[in-house]
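Once you've had a glance at the structure underneath, I'll fire off some questions.
Removed: one protein chain of the complex. Kept in place: all other protein chains.
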Amino acid sequence: LASEGSPRPAQYNAPLDVMTRYIHGERILSSIENLFPIHRSIAGPGTRKTIEYLQQICPKIHTLKYASGTQVGDWTIPQEWSVREAWIRTSRGDKIACLSWSNLHVISHSEPLDITVDLTGLRNYVHTLPSQPEAIPYLTSYYNSRSGFCIPHRVYEQLVEDDYRLYIDSKKYDGFLEIGEAYLPGEVMDEILLTSYICHPSMVNNELSGPTVLLEILRWLCVYGKRRYSYRILFLPETIGAIAYISDHLRHMQENIAAGYVLTCIGDERRYSYVNSRHGDSLSDRAARIVLRTINQNCYEYSWLDRGSDERQFCAPNVNLPIGSLMRTKYGEFPEYHTSLDDLDMVSVQSLDESFCFVRDTILSIEHNCIPHCTTIGEPQLGKRGLYPTLSTKSVHGQVHNLMTLVGYADGKMDLIAISSLVSQPVATMSRYARILERNGVIVARHQYKTA
Amino acid sequence: LASEGSPRPAQYNAPLDVMTRYIHGERILSSIENLFPIHRSIAGPGTRKTIEYLQQICPKIHTLKYASGTQVGDWTIPQEWSVREAWIRTSRGDKIACLSWSNLHVISHSEPLDITVDLTGLRNYVHTLPSQPEAIPYLTSYYNSRSGFCIPHRVYEQLVEDDYRLYIDSKKYDGFLEIGEAYLPGEVMDEILLTSYICHPSMVNNELSGPTVLLEILRWLCVYGKRRYSYRILFLPETIGAIAYISDHLRHMQENIAAGYVLTCIGDERRYSYVNSRHGDSLSDRAARIVLRTINQNCYEYSWLDRGSDERQFCAPNVNLPIGSLMRTKYGEFPEYHTSLDDLDMVSVQSLDESFCFVRDTILSIEHNCIPHCTTIGEPQLGKRGLYPTLSTKSVHGQVHNLMTLVGYADGKMDLIAISSLVSQPVATMSRYARILERNGVIVARHQYKTA
Partner (left out) sequence: LASEGSPRPAQYNAPLDVMTRYIHGERILSSIENLFPIHRSIAGPGTRKTIEYLQQICPKIHTLKYASGTQVGDWTIPQEWSVREAWIRTSRGDKIACLSWSNLHVISHSEPLDITVDLTGLRNYVHTLPSQPEAIPYLTSYYNSRSGFCIPHRVYEQLVEDDYRLYIDSKKYDGFLEIGEAYLPGEVMDEILLTSYICHPSMVNNELSGPTVLLEILRWLCVYGKRRYSYRILFLPETIGAIAYISDHLRHMQENIAAGYVLTCIGDERRYSYVNSRHGDSLSDRAARIVLRTINQNCYEYSWLDRGSDERQFCAPNVNLPIGSLMRTKYGEFPEYHTSLDDLDMVSVQSLDESFCFVRDTILSIEHNCIPHCTTIGEPQLGKRGLYPTLSTKSVHGQVHNLMTLVGYADGKMDLIAISSLVSQPVATMSRYARILERNGVIVARHQYKTA
């Protein structure tokens, strides 16, 4: 367990020994491959099947159900949607789009359709991305009655005058919006909330990387024996799922949640990034910031002004939870976003393993955080405890400098995240020093909880 | 009235329709032309005539009088000064300076004089600007007994040995320092103070642009039916006038004035600028700052350290009012300042119209300001109200982004000026969104007043 608790400091892609190499990444990729074919939307059999898969891996996940028509906040739970068949055929019977080729071909929550139109008429039902002619765009129309197809612009440009048959065998019906939830109790009631979404069809970075990295984090948390915090993990349909959950649990969340993250677009290898919670100064923000600062790679930090996933709901004015978003490359910032190009090539065993470590280390920065208080008047004599050179040197660097920084700023006011920021060291590193100093009786480490 | 209330956003010189084109600028220029010949000083017939002109245009202006010798603050109201004739003549009778050519030729508040001196003696009475040889400098000696002339350095250099007669037919006598005041009640007692000065002789950017733009603002306020704030408008002699008014009304001012501006040097077309009130964080400062930020033109913001007009008095330590100065190019920052070159060529119908809009939009930023509070738990569903696209898109830009920013930051703590600053949009634009959202029942807008 100790090795689980000590993150690879700073450099996430440092070589590990062969036995453990990318074990997390391999499991995550396997889940992505299994979940990729499922046709998810915000409510319907695809979402249900996805939750069932997650439950197979981790039985601690149970399902919450919200019946169609239920009022949640300012919103109404929609009907379930399913689609069996959808295609466009020319008069000679050649298909130019077909659900079985890609579930992006049909606009999510399309109404049933069976019409024959000429080329001009076809244009009213077909959407393309001229700037990415090879890509099928991903479109949804959850709350507005509409039918339509998405096809590559390259295909669209080659269409000739003809009679086209457009067929969508879909249905909407009263049912349930479903959320997968797991709760892991810790030493204290304070919760860390971790969420991701399960409402997009076959896309990888902006969909499956989120729930699969979260699933692996959940597995790791189950065996991480020293949990101080309790953990609440949610797999939910984006926006409406978050609003449904919030409207049902607001008071408990406001009283218990100490920190938390949305996991989204967390599979590619291009960068590490973070969207801050509303004010940018929450425990979540501070923990993510020190991790980004010690990764020494391409990192971006965004304001809540640039929000786009469920931190929109969790940080909304009357909700005010301390939730940010952990990401590799942010939605909207990579060209494959919301197209068929966001496929399995976006991720690798290595990039997924790094993403796991990024999330785990951020969580551990909170687990390891404490408020150290030096117990001596003046500096403690570290030399007699073997923690300081007994022969003088021209300057104090490295470990000893970090140790002295920790002692010097252990005033019972600054926490370990703040002290780590002073020297740009991972919290795990400074936590190791804090434990050494505590064992030597020269500091006392205290914790602060919301629910204490 | 609605169109009055909606400023031309961001680009003040955008084309308007022919009917309204520069109507404000035309009126302002006409006032400048009428007031230009009057020989003003801090007390005397010129100031009185100027106030009378302003009263002709707007009868709401009444006169306050402070008798010579009255103690105001640390100062004493001076005597009135008038001058009928002033000139320098060579022995052949050629004039080299004459009051009727320019009222800058005589130092303001000069004592009577009738002496004949040689070239060397002349130098004691004559002031020039060697760095601007064509210009007559503008000099005053309000509180020290002195007589003197100002002439172009070019003229001065050509003088030869001769007997020069210096003649000033002026007098000082007990009378009154006069201030023009107008008060327009609004929905609340909170006042916006607007002032300018009427104590300089024939100069345009640093004198007449101020009271004439303020006069046009006063006219506009009279017909702007939806005034929330009450307005107090003062036309006063600089420094001594402000001190006199403050010493008489300090308590009322401190209790009622929520914001306000000195208008000075507000006629030229070179830039827009602002001198902050003492601490740089008053409502006045914040409103002026967001306007400067959304003008998209050459803009300067100065600290109160760089003060020079009546914000000196209004923000002085024991006065502490939230008053800044709205300007185009700041006094001292343009070469024509305090010389005869500061004439009608400094301004145009267009530049004056823009100045009017600059002041009006700053005032409207305060009028439109409010504290929006979102009423929903989680985001409101804007799609069902026609305010959000029902078909998903790759990203959210422009109007929808600004609307979402308003909703997300409507926490009952940030005001509209602060939210507008987040997205660098005019307050008027964000106010339009706030009204839409309020009509749709998803936000409530509240106001905060000093006097409530």
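Structure notes:
Think of it as A and B in the order they're written, each chain with its own count starting at 1.
Basically, contacts are C-beta pairs under 8 Å (C-beta built on N, C-alpha and C of every residue); 3 or more make two chains touch, one makes a residue touch a chain.
Computed from a predicted structure; not experimentally measured.
Within the full complex, the residue among B:L29, B:A242 or B:L403 touching the omitted chain is B:A242.
Here one chain is not drawn; of B:Y22, B:Y125, B:W304 or B:Y409, the residue touching it is B:W304.
When the omitted chain is restored, the residue from B:Y143, B:Y173 or B:Y449 that touches it is B:Y143. From the options B:H39, B:R232, B:R312 or B:R432, the residue with contact to the chain not on display is B:R312. Although one chain is not drawn, the whole complex shows that of A:I38, A:L283 or A:C374 it is A:C374 that touches it. Although one chain is not displayed, subunit A still touches it through residues 373-381, 383-384, 390-392, 394-396, 405, 407-412, 422-423, 442.
Touch with the hidden chain on the side of subunit B covers residues 72-75, 107, 137-141, 143-144, 146, 239, 242-243, 246-247, 250, 278, 304-305, 307-308, 312-313, 315-320, 332, 337-338.
Keep in mind that, in the parts below, only the chains that are shown with their structure count from here on.
In terms of their C-alpha centroids, the spacing between subunit A and subunit B amounts to 54 Å.
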